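Here the complex is missing one protein chain, while the rest keep their positions.
Showing subunit A:
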Amino acid sequence: MGTGAPPPAGPTTPHTATTRTGTGTTPSAPAQRPSRGAGRAGTGRRSARRRELVACGVLMAPFFVLLAAVFLVPVGTAVWLSLFADDRSGLGFGPPNPSFVGLRSYLAVLADPTFTAGLGRMLLFCLIYIPLLVAASLVLALLLDSGAVRLRAWAQLGLYLPHTVPGLIAAVIWLYLYTPGISPVIDLLSRGGLQVDLLGVDTVLPSLVNVVLWSNLGYNTVIFYTALRALPREVVEASVVDGAGPVRTALLVKTPQIRSAVVTVVLFSLIFTLQLFTEPMLLGQSTSMIDSRFSPSMYIFDAAFNRNSYGLAAAASVVLLACTIALSYAVTRWTNRSVGPEEER
């Protein structure tokens, strides 16, 4: 590995590319607006344009069929379902009898302390996890970029390795490392006279943060490192010549310039955390501190498949979706404001 990565599309944003497609082409390409009624050339252009649109449609169709079938229709169904409730007998036998209940399911979800507690828990999780993740991977990326690290390629490989481990298996590994009798860590600690319960009331959330942090630390380090490598070296070296030490260079020169990578990481970590499901489900098999409604996603699963209340589950899904959109919007707004005018968009 090292620096031999293929040239990525880099800074060409889709927007600039669009304009390039439109202008810098030979005359046979359709102009912005083909002039109407320009004789043979005009019809030729129009048919070329039609052929292009047909090809475009053919190439896009499979994806948009999928988009409709597994994204738009489900989201619509969720909203629709959330307005109905199945008033079935408690055991779920007998014919389902959906009746329109308006926003009642939403009120029920929002008034349900187990749902709001789960949502709050995930927000707390974000507050611990995201700063830790960003700080640790930024420090690692800056250290790797400082050039002082030996065996840089190997260090990156080692750091990235956990990201290839599926979330469920990461949870299995750490669950066993948290389990007394199997875990060499707990064994060592107890020999040192320290008795810890890593799945107790106060420790279960940090333990869970650790699993997710372990999975994603290297991935985000590589993202930051790649962004740092893409910085113009002159700027960095100018500051070195100006007498800024490596720490100052790293924090005051390099870090502000990879802000957009930091924002991307925060945004995707936020979305990832809000839908946390796999890891708490697995740890929950071994500790009573994680109940079946520990996170909003677990609440949805529990409502739909244990309590058979589709209306409630759908309303919880829509609320979770709304929270995700609101938080993503807030993050982008906040960064757009702080980025200022020097960057486009």
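Operating definition for what follows: contacts are C-beta pairs under 8 Å (C-beta built on N, C-alpha and C of every residue); 3 or more make two chains touch, one makes a residue touch a chain; residues count from 1.
Operating definition for what follows: contacts and distances are computed from a predicted model.
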Listed names "Glycine cleavage system H protein", "Carbohydrate ABC transporter permease", "Transketolase" or "NADH-quinone oxidoreductase subunit I", matching UniProt entry of the absent chain: "Carbohydrate ABC transporter permease"
Contact with the hidden chain (one of A:Val75, A:Val196 or A:Ala238): A:Val75
Sole residue of A:Leu107, A:Leu161 or A:Ala238 that reaches the chain not shown, by the stated touch rule: A:Leu161
